[in-house]
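Take a look at the structure below.
Every protein chain of the complex appears in place save one, which is left out.
And then subunit A:
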Amino acid sequence: MTMTSISRSQIYVLDQDEALDFYVGKLGLEVNTDQDLGFMRWLTVNVPGDPEHEILLEKPGPPALDPATAERVRELLTKGAMSGWLCLTTDDARKAYEDLVAKGVDITDEPTERPYGIDFGIRDPFGNRIRIGQMHPRA
């Protein structure tokens, strides 16, 4: 048995329309699937040209979570304690940084040279951590 790919990942968002504004409008990802399943809105995005790797932008709530738990998840998310975390790669970290600053995105970490490349940190509107890196090829 061999696993061949990480195909779908998930993070929680407070509002899926606002998530689209951010992930598509500001970060430049593409909508992969946006479908009302009835019990929830299945909303996934991917980096341009790579539909094999999707991120599900899931809104915590009933019936998956009871209302009190959903509220707790939302509180943890907004205080940055929900562990939602994405690492994206780019071909030009400094330019990506300038673009995102111009778009008013919350920056947590300026672009820095590191052993593995140049990367910086941002937050999405809800409190999830995102790192954007221009990575060196792996040895």
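Everything that follows uses one rule, which is that a contact is a pair of C-beta atoms (placed from the backbone, for glycine too) under 8 Å apart; a residue touches a chain by one contact, two chains touch by 3 or more; residues count from 1.
Here, contacts and distances are computed from a predicted model.
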item: Identity of the absent chain, which is to be given by its UniProt protein name, from "Formate dehydrogenase cytochrome b556 (FDO) subunit", "Carbohydrate ABC transporter permease", "AraC family transcriptional regulator" or "Molybdopterin oxidoreductase"; value: "AraC family transcriptional regulator"
item: Hidden partner chain, touching residue among A:Asp17, A:Glu75 or A:Asp92; value: A:Glu75
item: Omitted-chain contact residue, chosen from A:Gln10, A:Gln35 or A:Thr112; value: A:Thr112
item: Contact set of subunit A toward the excluded chain (per top definition); value: 14, 71, 74-75, 77-80, 87, 106-110, 112, 114-116, 119, 121, 123, 126-127, 129, 131, 133
